[in-house]
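Heads up, one of the protein chains got dropped from this complex, but the rest are sitting where they should.
The block that comes next holds subunit A.
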Amino acid sequence: MTPETLIAVLAEADRLRDGFAARGALVVQTDVLQPAGTLLDLYGEDIRGRSYLTSDPVQGEMVLRPDFTVPVVQMHMASHALPARYTYAGKVFRKQDQDPSRANEFVQVGFEVFDGSNPAKADAEVFAAIRDGLGDLPLRAATGDIGILMAAVAGLRTSQPRKDALARHIWRPRRFRTLLDRFGGRSPVPPSRAALLGADDPFAAAGPEIGLRSRREVEARIATLRTDAATPPISREELALLDTLMGLRETSDHVLSRLRDIAVDMPAIGPAVTRLRARLDALDALGVDVSALEFEGSYGRTTLEYYDGFVFGFYAADPLMPPVATGGRYDALTARLGDGAAVPAVGGVIRPDLVLALRGAV
């Protein structure tokens, strides 16, 4: 990026941040160098592979911030102020080894709302703030709701370990599918597992006990596998309902009636559908045309693991351009960072460089 372009991008970032501040958000900043431990434990290897790691002789492994969310959540958890709104602007850093044509450092401007009094309203507030920041750019908004799929999984008529395994892989569609096929009896039991469960002494050929994972942990997993083998498959009806949910692609007003139909056979998603309805009402009240707002049942499942409710993104017509803005609800992340003390949180970020590129300004 040329110095002139960067100056223009930073000016646009300030403009966007001022817009969020005018909505009552406190302007915050974070260090560029963050302790790596928390971030990497939270995000795992996918983000580690895309992060610039470095070591500090005193503070140990550090990372150039891959996003602002974690440090801002930590800042908020330390202050305990509620409700709270924050805005920030600054560079984030990601290696692009899958697609070297994408920027490895770029500016993000964010708006984060920590307010549990009315989650539907907070969702709509963030969406509308991002939309207003983007102005009249020709962008398509896509939305989804991870919470509906989570509720559907939690409500399946099957064992808790199966539900836990599925819930853990909502963000990895391929493994989720593999597990569904296994639990639904649609794929055969792997031969090694059948042999293990059929063995008189599963430990007959076990080598020396080495490493941190103990014999007791192995025994516990075998017990889980035995219980699972005796658990009836997830019914075809439930599998079909999940497929319908994941394949939904409608405008938001239509999706509501589809979901109500599904909820007749899958009552567990009822509360999540009620929340979606409240969100659509709140969006409508802020002038969002929900009859034109796209909803996808699987939207957000391939992005970062921490979104667990409303998810959205704004896209340019060029399919090669990254989303100009993204956001969503991340209640579970605050629970993990706050040692179980969850704070309902929703936020979004805009990339000012892409905004300027779309305006033809740079």
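By our rule, a residue touches a chain if its C-beta (ideal position, glycine included) is under 8 Å from a C-beta of that chain, and two chains touch if they have at least 3 such contacts; residues count from 1.
Just so it is clear, contacts and distances are computed from a predicted model.
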"Response regulator", "ATP phosphoribosyltransferase", "Thiosulfate reductase cytochrome b subunit" or "ABC transporter permease" - which is the UniProt name of the missing chain:
"ATP phosphoribosyltransferase"
Touching the absent chain when the full complex is considered, from A:Gly24, A:Gly60, A:Gly135 or A:Pro190
A:Pro190
Going by the contact rule already stated, which one of A:Pro57, A:Pro138 or A:Gly207 would touch the omitted chain in the full complex?
A:Gly207
Given the contact definition stated above, which residue among A:Ala8, A:Leu40 or A:Leu356 touches the chain not shown here?
A:Leu40
Against the chain that's been left off, what residues of subunit A make contact? List them.
40-41, 44-46, 48-49, 97, 100, 164-165, 168-169, 172, 174-176, 178, 182, 190, 192-193, 196, 202-203, 205-213, 215, 217-218, 220-222, 225
